[in-house]
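Not every chain of the complex is shown here; the ones you see sit where they belong.
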Amino acid sequence: MGQPDKEPIVQLSHVSLAYQHGHAQSATILEDVTLSIQRGEKFMIIGPSGCGKTTLIKAIGGFLKARQGEVTVNGVPVKKPGPDRAFVFQDFEQLFAWRTVLDNIVYALQVTKHLPRRQAIDKASFYLELVDVAAAADKYPHMLSGGMKQRAALARALALEPDILLMDEPFGALDAITRNQLQLELNTIWRRTGVTIVLVTHSIQEAVFLGHHVLVLSSSPARVLEIVDTSQAEDLDSPAFTAHSLHLQSLLVRQDKDLIREQVVPLSIVQ
Amino acid sequence: MSVPLFRTAEKRTFTFPGWLRYILIGAIFLIAWQLYVSLSGVSQLLIASPLATLQALIADFANGQLPSAILVSLQNLAIGMGIGIVTGLILASLSTFSRFGRDLLTVLTAVFSPLPGIAILPLTMLWFGLSSSAIIFVVVFGSVWPISANTDTGFRTIGTTTRMVALNLGLTRLQTVRDIFLPAALPHILSGLRLAWAFGWRTVVGAEIVFGVAGSNGGLGWYINNARYFLNPPAIFAGLVVISLLGVLLDTLFQFIEQQTIVKWGMKQAQ
Amino acid sequence: GSSSNAPTSFTIVYQPGLGAATFIILKNQKTLEKQFPDTKIQWDIVNSGSAVREAVISNQGQLGTLGVPPFLVGWDRGMDWRVLLATSRSDSWLIAINPRFKTLKDFGPNDKIGVVAPDAQQAIVLRKAAQQQLGNAHALDRNLVAIGSADGEQALLSGQIAAQLSGSPFQQREIAAGGHVVLHTKDVFGPVGAGLTVLSQSFYNQYPSFSKTVYQDLVNESTYVANHHTEAAQALAADKASGGGGSVAQFKSLLDDTSLVFEKTPSGLVAYATFMKSIGLISKVPGSANDLELPTVSGTGN
């Protein structure tokens, strides 16, 4: 896999994030995050559960406003969400309950790309095929299994053919085979379209395998621990792959020192 | 059979079809009524028996009095509710998208919804004349608040993820309301419509009774009031029965709509 | 007829009941429509004096029928309306079922008396009677209940109220159901107090000949009704809006009863006004009945 273009598409400079509830404000979730994502790269985010991965990717998506600092996409400050940054959410309720699976995608294509219905159906079917949910195309979302919902949401995001794909643990509910299959599909699409991918994952190996860069967040209040360049570690058997995996793992373990009470199981195996 | 056990599934071994059960309950009700009238010794000037009511129904259907009264009331109701629905939906939409709209809806609902239509009839007459417009106006006034209040609640209880997907697609406000908010809030909206219809009816009939604007074409309220004036309890009850029957009819329609929408979409448990 | 001096539209607002016979027949015969083909004649039925008043104030109706007290209240508050002619003169009866009630003195604080409305003729009569028999016009205020005539009849028969003061046809039915008369309104104010047909002074001034024609038509119909009870009963029975399902025989017997007469001369205007002022319901009294009458009945009433 080639190197991405050397041109930043997403930039965060000294960004702090917090949640607002009426007039009250939560403690700071993310502090002083500075990073830049190159056009066409695959940028991974990992970190302990509850540290702020979702919060961060939502800020890039335009769903949260930074408390301090600035988020820019293509050099323009992010003001609101848009279909140029297709988002796959972490939870299972992201399909419209009142449309069939196919229609969910067709609708998204019609409103964002103004495709004629016929063409939208073709494209939607293609992507449903790709994520292997074509058999459930005419079902309503509440009849789908958790993994099928996630795959359908992924298909919708892919079908939008955006500049940037923002994905919050898109493979979280999938079995190993399906997950692996979709990782490969994602790579294929990326190679074909050069889309920029920002992906939150809880799997170190997924991060190293897919990513050019891996952002490691510390536990809360989250800061950038390190941004690891993994663009050379695409071969699973290479020493670089193993080295990166172990490095990331040590970064994370350091964060969770107090959690480890018993034997430490090699993480690369049991997960 | 694999049935979700969410409700007393063990007992569901055999059940009558819905309509039969309703008719059974209705029949028990009628018998109780007949027995009360026959056995309690209550003055027949005050309460009519089901049989006498049936006779009055048949007679006044045959001579055209009831059909024309029904038509007049239904017409006033339909026009009034049509306007009420559109206005209510618009108010709720404005309330969702602008702070001024929200303040306006809050103030309007608070100030006007407790005002009885009867109390504003004199004013209405001043503005609309001694015509059915006055009655239509109070019907609008009676139905707009349940619709806008329920719709507003519906809009505001839409899940965060659904909202975020809409934002992500970059929908216009019109699209958001039409394609996302209305279907997502449909359970609330339908329950608002159900009430609006019931209260619209009350207003039509009540206004005709109290205020008695008739001309040559009095509605059902006028019919009932006349029957009262001339101490004709069977006709009073015939009028009430017609109102109820229309209610049952509309309820069936609502159930059908629910079945075809929110139940099918898994947003509401089946009846 | 001449249509040059007629309004483009003319709305008559009347109340249902026996007194409506005149109007029903006028409507059925389309007399006005024939006389004034260029005028849009409309008929509206409302069910209280205050609704008639509101219709006239908002100019939704020009000609209205109502009782003396609501008319006087309107006049007192500055409405420029006057009496075109009277429609009817009726005697209403205070009816009780329980034989214990023989005079007003027999009513205890919990014995309720139903009247149609707080401003209705009946409510005024009852206060006057209280003044005469009990020495205090407000002695029965706590007993008064505002209740529609039909509801009141039911309430009386089922014992919810002790007595009811309404009018035809309710009082006849109440007698038939075993009630007895405690008080005749004609015993209180004399045989006065009428249903009035009213028109605004300014309308009359603008369309004098039209108004006079309407007056003459009403006089003719009133005379006709007074002499043709059978035809009037038929018209009432046929007009579902204002008659409401009674049979011809029922209406005929009600018309034959002498408690309601089709009387064209207004009466009791000054007597009611004087009394209403004395108990604070209105603020002024006309110098004479003439102040309240249009030229059509000028000087004839009292």
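Going in written order, the chains are labelled A, B and C, and every chain counts its residues from 1.
The rule we apply is simple: contacts are C-beta pairs under 8 Å (C-beta built on N, C-alpha and C of every residue); 3 or more make two chains touch, one makes a residue touch a chain.
This structure is a prediction, so every number in the text was calculated from the model and none was measured.
A single copy of each protein chain is placed in view; the full complex in the file contains them as A x2, B x2, C x1.
Criterion: only the chains that are shown with their structure count from here on.
Of all the chains, the one whose CA centre sits at the greatest distance from that of subunit A is C. Taking the mean of each chain's C-alpha atoms, the chain closest to the overall C-alpha centroid is B.
Centre-to-centre separation between subunit B and subunit C, using Cα means, comes to 37 Å. Centroid to centroid, with C-alpha atoms defining each point, subunit A and subunit C lie 82 Å apart. Here the CA centre of subunit A is 48 Å from the CA centre of subunit B.
Those residues of subunit A in touch with two or more other chains do not exist in this structure. Listed for subunit C are no residues, as none touches two or more other chains.
Remark: subunit B residues 159, 161-162, 164-165, 167-171, 175, 179-180, 183-184, 186, 261, 264-267 touch subunit A in the complex.
Residues of subunit C touching subunit B in their complex: 11, 13, 16, 42-48, 51, 54-55, 57-58, 60-61, 148-151, 153-154, 157-158, 169-170, 173, 177, 240-241, 244-246. Taken in their complex, subunit B has these residues touching subunit C: 43, 45-46, 65, 122, 125-126, 129-130, 210-216, 218, 222, 225-232, 235.
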